[in-house]
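Apart from one protein chain that is not included, each protein chain of the complex appears where it belongs.
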Amino acid sequence: MLKMNGISKSFGRLHANENVDLIVEYGEIHGLLGENGAGKSTLMNILFGLLQPDSGTIEVDGKIVKINSPKEALELGIGMVHQHFQLVPTLTVAENLTLTTPGPMLQLDLQKISDYISEISQKYDLEVNPSARISDLSVGQQQRVEIIKLLFRNAKIIVLDEPTAVLTPSEWQRFTPFLKRLTEEGRSIVFISHKLDEQFDASNSCTVLRHGKSIGTRVMAETDKDDLVEMMVGKTLAVAEVRQTIASDAETLLKMSHVSTRSAIGRVGLQDISLNVKSGEILGIAGVDGNGQDEIVDVLLGLLDMLSGNVELRGVCSTAMSPSKWRELGGALVTADRHTTGVALQLDLADNLLVTERHNPELVRLGAFSKAAVERHVTDQLNSFDVRGAQPNVTMAQLSGGNQQKLVLAREMNREIDILIAAQPIRGLDIGAAQTVHDRILQHRNNGGATILISTELDELIKLSDRIVVLSGGCIVGQINNDESFNFDELAGLMAGGNAT
Amino acid sequence: MTPFDEAWLVATIAIMAPLLLAATGEVVSQKSGVLNVGLEGFMLTGAFFGLLGAASLDGSIAGGLFVGVVAGMAIAAIMATATVAFQADQVVIGVGINLLALGVTGFLFDEVASDIAITQLHSASIPFLSDLPFVGSVLFSQKVTVYIVLVIVSAVWWCLYRTKLGITIRGSGDYPSAVDTAGYNVTRVRFFCVLFAGAAAGGAGAMLSVAEVGIFQDGMVNGRGFLALAAVILGRWHPFGVLAAVALFAGADALQLRLQAQGSISASVWFITLSVGGFLALSGIRKKAILQAIFGGSLFIASLTVLLIGLQVIVPFQLWRALPFLLTLIVLLFFSSSVKAPAYLTVHFRRKQ
Partner (left out) sequence: MISRRHQISSQVVSVSAPLLIVFLALAMGLLAVLLAGKSPVDAVEAIYKGAFGNTRSISSTISRMVPMCLVALGWIIAFSTKRVSIGFEGQIIAGGAAAAYVGLTLNGLPAFVHLPLALIAAVLAGGFWVALPTFMWARRGVHEIITTLLMNLIALEMISWLVRGPLQEASGTFARTDPISANSTWPTIIDGTRLHWDALMVLVLIVTVAYVLKKTTFGLALRFVGANPVAACYQGLNSTRISVGALLASGGFAGLAGSSLILAQPTSTMSATFSGGYGYEGIVVALLARNNPYAVIPVAFLFATLRQGSGLLEAKVGVSSAIVTVIMGVIVIGVSVGVLLAEKFNKQQIAEAAK
């Protein structure tokens, strides 16, 4: 039904797809498996006409086609349900559907569309009311509306991009049979998900991508988790750093006990999170983005209210915490998404470095920054992490991503700190820079500092952490000690959504 | 003697018409995501060129109105090009438009057209219906322009809520990405809506000069453009809500004119403030909104006191003129959670790659 042959696509030096093959049969649910950044989104954007491949062909129904826009893709019967739904919240389901139907502007046949929606909803037991407003629907229902949109346009190939990110477990249970019923009528589904359990639940076969290449295709009935995990992650070559044994009387610097938070739109609720970090210890938090990492950071900084539980800093219950107090108490934070939470892109490097130094008596006199002291400080900071392309009045946006991250690290780590939260610290950095960062983290550890390392990169976690906890859906699903008993497959299995055995 | 009589209603509806037309046009524009701070300028342009057109066409009212509409569209085209096409800031350009309109009309008025006058439009009388008691004079003996405006308002409602065009427009203001993904050109939709607002406001301005008084004066628009903006907000961006808001403003305006003649405020007015105060206080208590409850309560008590004592309060007419703005502020202050502007109002649409 659908064949993508030898697709390659590069963005500058980044090879998003390298010679990728994908074959989807009629009436099949075909999974696309891979870690973040493996190339799944790029491949699908090419299929959907948002990007053009550098090389390779696409065949639909045996004919080679060129897809130049989402419109053309739809005409060929290829439809995609994006992670961010393309639904207008204030309009009803039926009204949203009319947006995608061709027809004269000055007319509206809401009745016909409403009837169709009711019909489909009945047929597949979807419980979607055509006159319901999108903003009143649950996220799961909204997703079903998106699928109905595609059915209305007679889509034969439906691509689902991480559909379960927004579904509750019970919604997921009803989702799989729905998908299977869709394929009974000859449709094919491409099911993108990094969660192994779901692939085994839903897909007939799946293709694994890693670092832009297609590693292989397996029929689900003929393979097992270990096989897929190995394909997804590859044998790790990371060698754990020489580990200092943590003194048994090392002070517990940070402790979270039974912390729970409320869940909301765009926020995962933490459920009974307990963890602690000792002096000289690196605690790794593993897990795919969006499983509670941001929420843990926010709780520690006092930006998110707890429903229950408490946080202790050095044995003292921390109430009324705030980001400034966190810094005062010796905390440092390297955020996961520096563009949103770390830096101001339109300001210059000096501004971004000095924003946390407003009360530093060495740099500030009578409320104003001393020019000479500031210049020295900024130069020192930039040099300490080898930030390239930097004169102080260059704006942040003009630096490369890697250099931006280095600046943030300089700001956070070049002072006396006790507890470091490092979230995705080497994201976007080249190998040399990443090494520098890791060296600094180890230095911090050697000086008796505690570190919480949040990362999606298994290599990094294995290299640095003393212990690794795995976060999934707001809960800690398992903890592994990074010592002689360490079992890589166990870790990978936990991350792929299973439960600790 | 209550001022809320037949004459008051007739005046209300007459005052409503131009304001309603401008506000309805602005609803369409804001629904698609564009805020026209320059609405006053649109109306002024329509007022001036409409009159000029009417005079050049031998005093033709219809001709004047038509020219006003076209002039409004022309200046709106400047706004649309600058903000929608080039994505300049909507508020800044709006201020510029007001200056431009003020300057151009003022300049041409001084240089070219100081003493143009035509005979203004007279009220029409719909046969049979205008002979009905009360309703006859209020509803069926207005100027033709009033009926035209009511037809336009209904047409706009129908278009926004019963056609695909309307859905596209509403989508452009609430979530343009979905409209773009569906294959429509958000820029084009917004451009069209701004032009429509210009046409409506231009027509409204022309109504003021051509149909109402037959001359042009400096400052004749007199803040109506801003009043229309307030009405759009108060009316919650819905044509019928705006109709109610404009009716409220016009009613207050007509009332103010009557009261200036009468002297002091009659009891019936205080009954209204009493009920408004009571309503605010009760809903404030229910919502646990302290500020609102206190405000409503004070208003209630004050009105009650005035009524019981029989106090003759003289309220400066400026308070009446400020009343629409105060009302809008109060609604925004106490009911902001339910007053939802189109989510992407004043937000330029850029396709994310």
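Labels for the chains are A and B, by order of writing; each one numbers its residues from 1.
Simple rule for what comes next: a residue touches a chain if its C-beta (ideal position, glycine included) is under 8 Å from a C-beta of that chain, and two chains touch if they have at least 3 such contacts.
Bear in mind that the values here come from a model prediction, so they are computed numbers and not experimental data.
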*Looking at A:V65, A:V139, A:A250 or A:L303, which residue reaches the missing chain?*
A:L303
*Per the definition of touch given earlier, which of A:L333, A:L349 or A:L407 contacts the omitted chain?*
A:L333
_Option touching the unshown chain, where A:L14, A:L106, A:V219 or A:V355 are the choices_ = A:V355
*asked:* Contact with the hidden chain only, please: which subunit B residues?
replied: 35, 37, 78, 82, 86-89, 91-93, 95-107, 109-112, 223, 226, 229-230, 233, 316, 318-319, 321-322, 325-326, 328-329, 332-333, 336-337, 341, 346
_Where the missing chain touches subunit A, by residue_ = 301, 303, 322-324, 326-327, 333, 335, 340-347, 351, 354-356, 358-359, 364, 367-369, 389, 398
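The rule we apply is simple: only the chains that are shown with their structure count from here on.
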*Averaged-CA centre spacing for the pair subunit B and subunit A, given as whole angstrom*: 48
_Could you list, by residue number, the parts of subunit B that touch subunit A in their complex?_
159, 162-168, 170-171, 174-175, 177-179, 181-184, 340, 343, 353
*Hey, which residues of subunit A end up touching subunit B in the complex?*
50, 70-71, 84, 86-91, 95-96, 98-100, 103-108
